[in-house]
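Below is one structure, written out as structure tokens; the observations come after it.
One protein chain is absent from this view; the other protein chains keep their places.
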Amino acid sequence: MNRLKQFITDFGWPRIIIALFLISLFFAAPFVDVRIDTSFSDLFNRFGMNAVLVLAMVPMVQSGCGLNFGLPLGVIAGLLGSTLSIEMGMTGTAGFAMAIAIACLFAMVLGYGYGKLLNRVKGDEMMIATYVGFSSVAFMSILWLLLPFKSPTMVWGFAGKGLRTTISLEGFWSHILNDFLAFRIGENFVFPTGMILFFAVICLLVWSFMHTKTGTALTAVGSNPEFARASGIDVNRMRTISVVFSTMLGAVGILVYQQSFGFIQLYNAPFYMAFPAVAAILLGGASVNKASMVNVIVGTLLFQGILTMTPSVINSVLKTDMSEVIRIIVSNGMILYALTRRTKVSK
Amino acid sequence: MLRKLFIRILLLGAVVAFSVFLFSSGKGHTLLLDNKTATMGGHEHAAVSAVTVTVDSLKPVKILPGERDLVVVKGVHHRITVSGAGVTVEKRFELPFEDMFLCSMPALLDGDDAWFEAKRPEAPKAADDSNKEEVPVAGEILPL
Amino acid sequence: MNQSKTTRFLINNAVTILFVILSIMSIPLSGYSLPYLFQEILTRLGRNMFLVLSLLIPIIAGMGLNFGIVLGAMAGQIGLILVSDWNILGMQGILLAAIIGTPISVFLGWICGSVMNRAKGREMVTSYILGFFIDGLYQLVVLYLMGSLIPVLNRALVLSRGYGIRNAVNLVGIRQVLDNLLPLQIAGVRIPLATYLVIAALCLFIVWFRKTKLGQDLRAVGQDMGTAEAAGIPVERTRIIAIIISTVLACYGQIIFLQNLGTLNTYNSHTQTGMFAIAALLIGGASVVKATIPNAFIGVILFHLLFIVSPMAGKELVGSAQIGEYFRQFISFGIIAVALVLHAWRRRNEAEQSRSLLRGGGARQEGQSRTAGIKED
Partner (left out) sequence: MNSRNPILQITNVGKEYYGNRVLKDISFDLYPGEILGLVGENGAGKSTLMNILFGMPVIADTGGYEGTISINGTAVRFRTPFDALDAGIGMVHQEFSLIPGFTTTENILLNSESQKKNILDEVFGPRMDILDRPDMRRRALEAIGKLGIQLDPEMCVSEMPVGHKQFTEIAREIIRKNMKILVLDEPTAVLTESEASILLDGLKKLAGEGIGIIFISHRLQEVLDLTDKVVVLRDGLIAHEAPTAGLTIREIARRMVGRGFDSKEAEVRPSRATDETVLEVENLWVDMPGETVRDVSFSVRRGEIFGIGGLAGQGKLGIPNGIMGLMSAGGSVHFRDRNGVRRTAILNDPRSALEQGMAFVSEDRRGVGLLLDEPVDWNIVFTSMQIQGRFLKPIFGGLIKWRDEGAIRKTAWEYIHSLEIKCTSERQPVIELSGGNQQKICLAKAFTMKPEIMFVSEPTRGIDIGAKRLVLDTLRQYNQDYGTTIIMVSSELEELRSICDRIAVIDEGCVAGILPPGTEASEFGLLMTGVTARKTTQQQGAEQ
């Protein structure tokens, strides 16, 4: 009984309620003619699309930089990667690989500056990250209009300059990961093997990094910066590394998202990319300064599960689409919960 | 302490009373001024020749036979002056809590007390909703 | 000495000066006539000033920029929706909307204050997220409950599916009633005198409020919570009161804002309220810890001047009005980011400065909380 109580307090009521809610949705699904196999197919697809973006939270959380509300910065690097790769006329696997390479390059540069900035504003990271993310999105919007892109697939036809709001990846690398080794069970279930594998590889990468000397130092910085300093660690350097890493993951994450979605979304699209990712990792059990791979996987499954199931099931039950409102309440409620939760007494 | 509670309750009461006053005095009514042959309160009144109608201190409106005009007034107490067919009738009246009233000028001129009656506005036509504007995307950044 | 004073003035007001220069440069580019700009500024001053002023009190209380004023905006909108549903016209409508909005915003403000008390030190990000969260609840109420659970008489307000309020609510009954209550026109320029009087009254209220015991307590809490608590000031309660006042004022501010616009975008009007008000205040030279009425005044003028001219200036410069739009976005977000960064920087520098003052001086820390008691060594 006591252990159960302890478990509940550790895990947190909101997570339990949301998990129970999701389970009940799955149980309710057959009764309202929602196909479970379609739902699962959908869920895996969404999981693969978003998981890397959620993973991009981990390094920064681990190093004590807080929740990465500056994810749009990584997204911008990703957008630059894919647009430049298209501009070069690359397609298929080569195009995708080139996009990743360019995106990582930009992410490194942006992440480095961003990390330096965050080092100077310790304690206020989250709010500043949010607005740095926002203003860079707005700034990029100006650049999307001004940059001399030429590729006819991307440029507004009538004006002859400025990028379109959405650019189709058809013929470039649409579904390149999704379809790799994908298999079908029954009529409605498709497993996006390639995308999940890709996520697994990235996960392994992050996990490995956390097991190196630098990764260990990073975790220590997040756990107790004073301890780390006393152990001769350059705290700021570790934080910068984590921010660069997070930004690179964000860049790769948006590329994975795009190839599954089939489109590149420019201009205002990256604005609210951070919030679902933040909510997902918190839902998975992470706190403001501790996160693991398990948190990422559980959180993304739960969060995307809610997003997949509520439109279909709730729609059938209530004859109305409340998924958007539920998404807003769940995601922001989760962030709020994490922010206001009195952290375990550590003094 | 009791005194403070008393004052607070009193003040709250005053606010509620004030709200009621605002509600009744600010309630908007649409008066459909009719100069048609109409049956009001069981009597039939034939349309009269052009009348000039003044409601409260609004601009006078001229209504030809068979025509209709509308004015928007607010509050409960109103005054209407109708001149036409050689007579001028001035009447003070009170409006109940309804949005729209059909006022028959002939009935008024005939001195019928039931010269106005509440009218439910028709439901907006389904055609209005052809644009599937609805269910907005929350949190979207507005074009500034 | 004089030199350094000037330099310090320039540094302290760098943001404001930058915007003045930016505005002066883009006014001729935009091609707008001065009387037109003047009229626009006067209108926008009346429209936005109240909202910006609602930010001041939490800043005094050391709670930073209150992104939670969107909560008040939502409360005001609920009042307006009900008033237009009941078809209450004119000043009565505005006053009634304010009366309806008051208890809602008090309640929301209380929630916001309590939540912020649980997240001391990160009030801003918390109130920011809380705004989104309450927005979700607001949508739940307005989009699903109104017309189903909450009766809506006027079917024209309701979506065709039978419940939920439409995207746009026409506030024709109260459109600019306050602005035109005391009509005044000087040299062809319309001045919303009544609105200005209301704003002036609010300024007086703020000035007066700072002189009250509560205002004094707020200042004390804002500077040092520990010491205030030790002196017996109910810190948490005081902070909640500050947020409630701010939220209620924001509710009125949003009503004034919308009566001027004349249409309510049910699901969008409030989302940007907090950000624009904050950006304007910051441009006026305010910081996270210090803001005055002149800051608000200058900020609204500069921010909106740039707002008016930047699309046209953008069009003239690069042939795309869209650029101006994005530029305005960039400015609003960027200014907040810059202000937050500057604040964080300054705070660190101050901490270091007070440390260096200690060096070789008294061997003890200042401003330490008294409640901590005496450490047992």
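By written order: A, B and C. Residues from 1 in each chain.
Keep this in mind: contacts are C-beta pairs under 8 Å (C-beta built on N, C-alpha and C of every residue); 3 or more make two chains touch, one makes a residue touch a chain.
Small disclaimer: the values here were computed from a predicted structure and weren't measured.
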{"item": "Chains in view touching the one left out", "value": "A, B, C"}
{"item": "Full-complex contact with the absent chain, from A:223, A:268 or A:320", "value": "A:223"}
{"item": "Which of C:168, C:230, C:312 or C:342 contacts the chain that the document leaves out", "value": "C:230"}
{"item": "Options B:7, B:20 or B:87, residue touching the unrepresented chain", "value": "B:7"}
{"item": "Subunit B, residues in touch with the chain not shown (by the definition above)", "value": "3-4, 7-8, 11"}
{"item": "Absent-chain interface as seen on subunit C, which is shown", "value": "208, 211-214, 216-217, 219-220, 223-224, 226-228, 230-233, 355-356, 358-377"}
{"item": "Positions on subunit A contacted by the hidden chain, ascending", "value": "208, 211-214, 216-217, 219-220, 223-224, 226-227, 229-234, 290, 344, 346-347"}
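By definition in this document, only the chains that are shown with their structure count from here on.
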{"item": "Furthest chain, CA centroid comparison against subunit B", "value": "A"}
{"item": "Centre-most chain [mean C-alpha coordinates]", "value": "C"}
{"item": "Touching two or more other chains - residue numbers and ranges from subunit B", "value": "135, 138-141"}
{"item": "Junction residues of subunit A - those touching two or more other chains", "value": "324-325, 328"}
{"item": "Sites on subunit A touched by subunit C in the complex", "value": "69, 117, 120-124, 126-128, 130-132, 134-135, 137-139, 141-142, 145-146, 162, 267, 275, 320, 322, 324-325, 328-329, 332-333, 335-336, 339-340, 342"}
{"item": "Footprint of subunit C on subunit B - complex, ascending", "value": "15, 18-19, 22-23, 25-28, 72, 74, 99, 121, 123-124, 126, 128-129, 133-136, 138-144"}
{"item": "Residues on subunit C engaged by subunit B in the complex (per definition of touch)", "value": "86-93, 95-96, 99, 132, 135-136, 139, 143, 153-156, 159-161, 164, 166-167, 173, 265-268, 271-272, 307, 325, 328-329, 332"}
